[in-house]
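Here the complex is missing a single protein chain, while all its other protein chains stay put.
To keep things simple, chains are lettered A and B as they appear, and every chain counts its residues starting from 1.
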Amino acid sequence: MKLFSSVNDVQDVPALVAEALRLKQDPFAYKQLGLNKTISLVFLNPSLRTRMSTQKAAMNLGMNVIVLNIDKEGWALELRDGVVMNGTTVEHIREAAAVMGEYSDIIGVRSFPGLKDRDEDYSEAIFNKFVEFCKVPVVSLESATRHPLQSLADLVTIEELKTTSRPKVVLTWAPHIKPLPQAVPNSFAEWMCRADVDFVIAHPAGYELSQEFTSGATITHDQNEALKDADFIYVKNWSAYEPYGNVLPGNEDWMLTNDKLGIAPNAKVMHCLPVRRDLELSSEILDGPRSVVIHEAGNRVWAAQAVLKKILESN
Amino acid sequence: MKLFSSVNDVQDVPALVAEALRLKQDPFAYKQLGLNKTISLVFLNPSLRTRMSTQKAAMNLGMNVIVLNIDKEGWALELRDGVVMNGTTVEHIREAAAVMGEYSDIIGVRSFPGLKDRDEDYSEAIFNKFVEFCKVPVVSLESATRHPLQSLADLVTIEELKTTSRPKVVLTWAPHIKPLPQAVPNSFAEWMCRADVDFVIAHPAGYELSQEFTSGATITHDQNEALKDADFIYVKNWSAYEPYGNVLPGNEDWMLTNDKLGIAPNAKVMHCLPVRRDLELSSEILDGPRSVVIHEAGNRVWAAQAVLKKILESN
Partner (left out) sequence: MKLFSSVNDVQDVPALVAEALRLKQDPFAYKQLGLNKTISLVFLNPSLRTRMSTQKAAMNLGMNVIVLNIDKEGWALELRDGVVMNGTTVEHIREAAAVMGEYSDIIGVRSFPGLKDRDEDYSEAIFNKFVEFCKVPVVSLESATRHPLQSLADLVTIEELKTTSRPKVVLTWAPHIKPLPQAVPNSFAEWMCRADVDFVIAHPAGYELSQEFTSGATITHDQNEALKDADFIYVKNWSAYEPYGNVLPGNEDWMLTNDKLGIAPNAKVMHCLPVRRDLELSSEILDGPRSVVIHEAGNRVWAAQAVLKKILESN
C-alpha cells in the first residue's frame, strides 16, 4: 500500500481489520519494521485523537515521529498554480510537500474543508497535491471529504463487539450549532457499504450525502424506523451537501436519548469524538452502559498501526 | 504510586529524595523500565522547565513521550457537568481525559488557576477530573494550587547542598506586577513541613497562605527577622488568598538584595523560575555566588525521573 486515503485504497478490508485486532493483542511484535523510518505528521488543522493515536501507532512499530503544525510552526501554503505569490502565502505546496518527502518515509496529512466551495473541497486539492508532490506514501489524517483512519477504527470496533454475524449498523444525523464537514459520515458510509453489515443512514430531509459514498445503503428520513433493532448506532452531525456547508433550521429533536434507544435494546452507541454533550448526544447515553465511544477511540491506535505496517511492508 | 499531585501521595519522602539523587549519578540505569511505555504531557498553559525536564526524565527511563498543547493544537475543553455544549467548548473533559488515557501509560497535566474564584481553583476541578476520567496514573505538571515536581526538586536541592543536618529554610514573598498563583508557595510549604528542616515563611500582612499547607511552619511579617542565619532562602511572589488573586499595594521593599543577605552569611538563594529580574529578585544575587537557581532547575530532571520510576514500578 502506497496511499491510504479511502476504503478504495484497501485491497482486502477484512484482512486489514483482522490485522488491527492482532496488533491490539501484541502491539510491539513489529518493532523492527519501522526502525530508522520516519513518519511526519503534518497538521493544517487541530487534532487530538488522530495526533496521539497515529504517533503511538508509529512508535509501536519502532518509527521516528516528526509532528509539524504547519500553520502555527511554519507558514501559510499556496495551493493554486499559476499565481504570482505576492500575497500572504509564503511557500507553494509543490515545494513544501516535496521537501517534507525528502525527510520522511511516510507522511500523514490533516486538512479540513473550507465548506464554502463544494467543488473545491470535493476535489481534495490539498490532500491530492501532497500525494502528488511529496513522492512518498501518504496517509490521510482526515481530508476534506474523508477520514479513513477513523472509519477503519469504527469497523474494527464493530467487528470486535458484534454479537451477530451481520449486524445492523445505523448512521444517524445529530444536531449541532456549527457547520461541520461531511468527511466522517462520507467515510463511515463508504466503509460500511464495503463491510458485511446491514447499513442504514437516517437524516432529516436536506442532509443527503453525496451518492458516491452511500451506494448500497438504505437511506431514510425516519430516525425511529431506522433505529429499530439496531446493533450499532453511529451518531454524527454534518452540514448540508446542498446548499453546501449550511446548517438547516430545526431538527433539534434528532439528538439521541435513552428514550429513543428503547426501540433498539441491544444497540451500542458510537461517535468519532469530539462530541458536544446534550447537543449531539445526551450525557445519559455517553455516561451509560450503551456508549462505546472511548473503546472506539482506543481502537484508533490499532487501525493506524495496521495501515502503517501495511505501508512499511510494501516499501 | 498511582498519583503524584502533592506530598500526601508520597509514602516515604526521604526515600524519594534519595532516589532522585541516585538517578542523578546514574541517569540511564533504568532505561529498560519505561520501554514501550508512553507518557503524554498535556499542557493547558505554557511551560519551559517542566516541559523539558519531564520529557528528559521520561526519555532517560526509555519511555516514549507525546507532548500535547491541548489549547493550541487541540481545542477548548468543557469542564462543567450538566450543560448543553452549544458554546465555544468543543469537547468535554470526560471524553478528552478518557481518550488520552487510552493512548498513555502515564499522563502529566499542567493547568493553572483562573485566580477569579477561589473555591473553584482550590477544588482542583480540572486536575481532579483528569485523574477521575483518564484511568491511568497522573502526574501534576503544576495544578491550580500545587506544583509538586518543583517542590520535590527544591527538597532534592536542599538535601544536596545543605551543610548542616537541620537547615533553616525561609520562604520569603517577593514583589510582582501581576497576580501569580499560590501553587508554588503552597506546595513548597507543605513539602518543607514534611521535611527535616526549620521552616519559616515571611510575607507582608495580607499574603497569608491557606493553613492547610503551612501547618508546622513559623510565619512572620518581619522579613529581616526571618532571614537571620538562614541556610536557604526561597524567593517567590504570590497573589493574596484574600481578597483572592489580588496584588495588594506597596511591599516593593520586599525584593531580596545583597544588602539584606548580610544577616544570613551562609544562605543560598533559590527560586523556581521564571524570575523577573530586579522586580522579584535582584540581578546582583542572581548573577552572584549565592544563587543556586540554575542548579535547582537542573534538579527538576531527577525529581521527575524519581516520580516516573516509582509509578512505572508500581504498574
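Everything that follows uses one rule, which is that contacts are C-beta pairs under 8 Å (C-beta built on N, C-alpha and C of every residue); 3 or more make two chains touch, one makes a residue touch a chain.
None of the values given here were measured: they were computed from a predicted structure.
A.B. asks: Consider the whole complex, including the chain that is not shown, and state which of B:Ser47, B:Ser111 or B:Gln182 touches that chain.
C.D. replies: B:Ser47
A.B. asks: Among A:Asn45, A:Asn64 or A:Ser283, which one is in touch with the chain left out?
C.D. replies: Residue touching the chain left out of view: A:Asn64.
A.B. asks: Which parts of chain A are in contact with the chain that was left out?
C.D. replies: Touch set of chain A with respect to the missing chain: 36, 38, 40, 64, 66, 68, 70, 72-75, 78, 81-86, 90-92, 94-96, 98-100, 102-104.
A.B. asks: For the chain that got dropped from the picture, name the residues of chain B it touches.
C.D. replies: Within chain B, the residues touching the omitted chain are 27-28, 31, 43, 46-49, 51-53, 55-56, 59-60, 69, 72, 177, 273-279, 283, 286-287, 293-294, 297-298, 301.
What we mean here is this: only the chains that are shown with their structure count from here on.
A.B. asks: For chain A versus chain B, what separation do you get between their C-alpha means, in angstrom?
C.D. replies: 39
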